[in-house]
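Sharing a structure below in structure tokens format, with a few things to ask.
A single protein chain has been omitted; all remaining protein chains appear in their positions.
== chain A ==
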Amino acid sequence: MSAEAVKKSDDAPSQEGRDWRGLLREITESSWIVVVLAVVASLVIGGLLIIFADPAVAEAARYFFARPMDTFAAAWEAVSSAYTAMFRGSIWNYSGDTFVQQFRPFTETLTMATPLIFAGLGLGIGFRAGLFNIGAQGQIIMGAMLGGWVGFAWHLPVGLHLLVAVVASMLGGALWGFIPGILKAKTGAHEVIVTIMLNYVAANLLAYALSTDAFQRPGSDNPQSPVVDTTAQYPLILGESYRLHLGFLLALAAAFGVWWLMERSTWGFRFRAVGANPRAARTAGMNVSFGIIAVMTIAGGLAGLAGSAQVLGTEKALTAGIAGSFGFDAITVALLGRSRPLGTVLAGILFGAFRASGPTLQVAAQLPVDIVLILQSLIVLFIAAPPLVRFLFRLPTPTNEKVVAA
């Protein structure tokens, strides 16, 4: 089960030479056009839903046959206000007064992308090793719990404190990845089921911890922890005006590290071999059990770092909703990024933008933020099925169409 819906068509030499027809064919057959068209198709469907749910459109549709243009105008208004709000909320707020206001949306996008990139990288390693890890949510929670606890309960010198807290986050996530890994390796327990169950166990553990004295903020009845010490917080990169913190750079570094691990190291080669064909890997003398455990532990550690980005960077305190839905969104991020580090970073930023646009969408366009979830899931569905996208847009089937194993 390789989760990489990869088509190697862009490597294939064009057989029609360099005339424009060949070029056109190359473009329409390449896999990135599928990605672009998948986004377009999702935006179109999202637009239709927005029109359908818009009261002004419904009002105008009542006298559609008397003045049809009113309906179209209302529909255009609904869709354009929604999508411009998304743009203003995530990239560039052109209606802001100061530069800080205008620029902040993009930094918010990067802030939101940070945990998605971390967790998506971990999941991507798993997918390439043939392991479908749905447990990023639980791993983020455990990472945030441990890292947050070190952050507010321990008091260490500047520098060391952050380091220890980040390592603690990583260990927390790694533990939650190790458990399904060893169960899979030793007993054959399916990692999908075990990781889903561990997500709930982690959520309940967090809820319990936040009701104990060790974790609860003194003088507060709410399930939230004390604020982590400033020594344990990720430093802000762009100053006080923005929330963007060092975690983002760490995520980029992690992406590079994962690239090196998977593409340049012996371990990465073994992981990929285990994913491509466990029997062959075993025959070649590789330790498949060890590979599974190592992949799950590393994936968990990366998801734990996502937890650290939340608790030591963005939120600065542990709450019941510290992991949001980052763990589940990260699955779609890794799928969209085709489990490759660069793809995961770009997909993480795209989904971070979706997430950052939520508040503006709600305020300016009066739409529930959940339209973003719809867009995300549609994009992933379309990308996972390139033949469907080609069919929708009447694109030619690639000449060297390979079996797509998403």
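Structural remarks
The rule is simple: a contact is a pair of C-beta atoms (placed from the backbone, for glycine too) under 8 Å apart; a residue touches a chain by one contact, two chains touch by 3 or more; residues count from 1.
Rule of thumb we're sticking to: contacts and distances are computed from a predicted model.
When the listed names "Indolepyruvate oxidoreductase subunit IorA", "Acyl-CoA dehydrogenase", "ABC transporter permease" or "Extracellular solute-binding protein" are checked against UniProt, the chain not shown comes out as "ABC transporter permease".
Of the listed positions A:A73, A:V100 or A:A384, the one in contact with the omitted chain in the full complex is A:A384. Checked against the full complex, the candidates A:A153, A:I193 or A:A253 give a single residue touching the omitted chain, namely A:I193. Between the chain not shown and the residues A:F132, A:W154, A:Y242 or A:F393, the one that touches is A:F132. One of A:A281, A:L367 or A:L395 touches the chain omitted from the figure, and that residue is A:L367. When you scan A:L156, A:V201, A:L238 or A:A364 for touch with the missing chain, the hit is A:V201.
Where chain A meets the missing chain, the touching residues are 1, 3, 5, 49, 53-55, 132, 134, 183, 185, 187-190, 192-194, 196-198, 200-201, 204-205, 207-208, 211, 278-279, 288-289, 328, 331-332, 335, 367-368, 370-374, 376-378, 380-381, 384-385, 387-388, 403-406.
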